[in-house]
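Apart from one protein chain that is not included, each protein chain of the complex appears where it belongs.
== chain A ==
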Amino acid sequence: MKRIIYTILIALFVANNFAQAQQEVGGANKIWSYPVIYNYDEGVTWYFDLSTTTFAVDEEVYIWIWSPSEPDAGNWENSSEFAHLTNEGNMLWSFTFTPTEYFSMTPEDIAASAGFWMRLKDKTGAKQTDVINVSYTAFSSFYTANELIRTYPEAPTLNGGLSILFNSNLVPGFENVPSVHFHSGLNNWSILQEYQAWIPEITEKTKLKDLGNGFYKMDLIPSEYYDNIPDGFVMENITYLMVAADWVANSGDQAINAAEYIPPPPPVFRFFPLQISKKDFLGISRINNEVGINTLYYTINAGTTQITGEFNGGVSEIKGFVNLPSALQGISNINEIHVLVKDNTDRTISDTTIPLKTLD
């Protein structure tokens, strides 16, 4: 018993030292999968929004996963190519794989494991994220629920993934059909993707995945699945029928109401404090940043003195303070500063003259 405790203590001590050697870059802002629901033996893409981390925009990111198994064991300092994530741009990375193949495990063993636990890292292990858990949505209850249709999420968004489960056993005429198709339109059939049985590509695009025993699944992202969506389109619903090949049977009219469209909060740029003297720190911040905006570059002109620098951050906030007391020490005869702030896309965020208060 004592030996076990010592071993654990030593392991913790070593793990602690090991962890301190890394640069911690923070946690993921958002994680999702496509398809929304998937079997463990099905291909899936995990998306990691790392805009809240200090990874570089062009960082080569690798996955280091140890549960349900550790495929890249022993390679912390030199991650394998199979653990390499795809950079989707705008601080979004993706990892496409089939769980049963990647972990060399059966679906049953993965289901019985502690789940998906990992860190994301650079190739050499110099940088790492916080520990990440990717959650898994089990849907096996659908097979016994006697429901005709079930959707994940219940209220889809235009740009988010949607999975629709269909139990054809509850509709006469679907027995032993070769395939089932999704005949649909957005906003009460105003933007269509019909099942056109005579066009092979459309037949394939609208085809549901056969889960066996009369159960089917459709995976789609509305904004990508439907063509010719106008700018500023607000999705209210998806109307559809599940149709057997060559229209020998159909599910009757169905509809899914979309989630309420909530626009992202507008960015807010501000200086802190609102009044300043040349002996004070100047805070510069911007909250609710657009995806991909992670750096503010400032150029401050005070008389003949120029101060430049940058602050980093992410979607939630970019913030920093300029050391005016040191930069302007001993400089007299200035009663204002000119501040130019640009972001990492070279867009001008602020171009302002700030008066300096005269101290009593």
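Just so we're on the same page, a contact is a pair of C-beta atoms (placed from the backbone, for glycine too) under 8 Å apart; a residue touches a chain by one contact, two chains touch by 3 or more; residues count from 1.
Following the convention adopted for this analysis, contacts and distances are computed from a predicted model.
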Note to self: Please identify the absent chain by the protein name in its UniProt record; candidates are "Sulfide dehydrogenase (Flavocytochrome c) cytochrome c subunit", "ABC-type multidrug transport system, ATPase and permease component", "Lipocalin-like domain-containing protein" or "DNA-binding response regulator".
What the structure shows: "Lipocalin-like domain-containing protein"
Item checked: Which of A:K30, A:H338 or A:K357 contacts the chain that the document leaves out -> A:K357
Notebook entry, point to check: Which residue, A:T54, A:N75, A:T157 or A:S277, contacts the hidden chain when the whole complex is considered?
Noted result: A:S277
Checklist line | Interface residues of chain A (partner: the chain not displayed) | finding: 272-277, 279-281, 283, 321, 323, 325-326, 329, 357-360
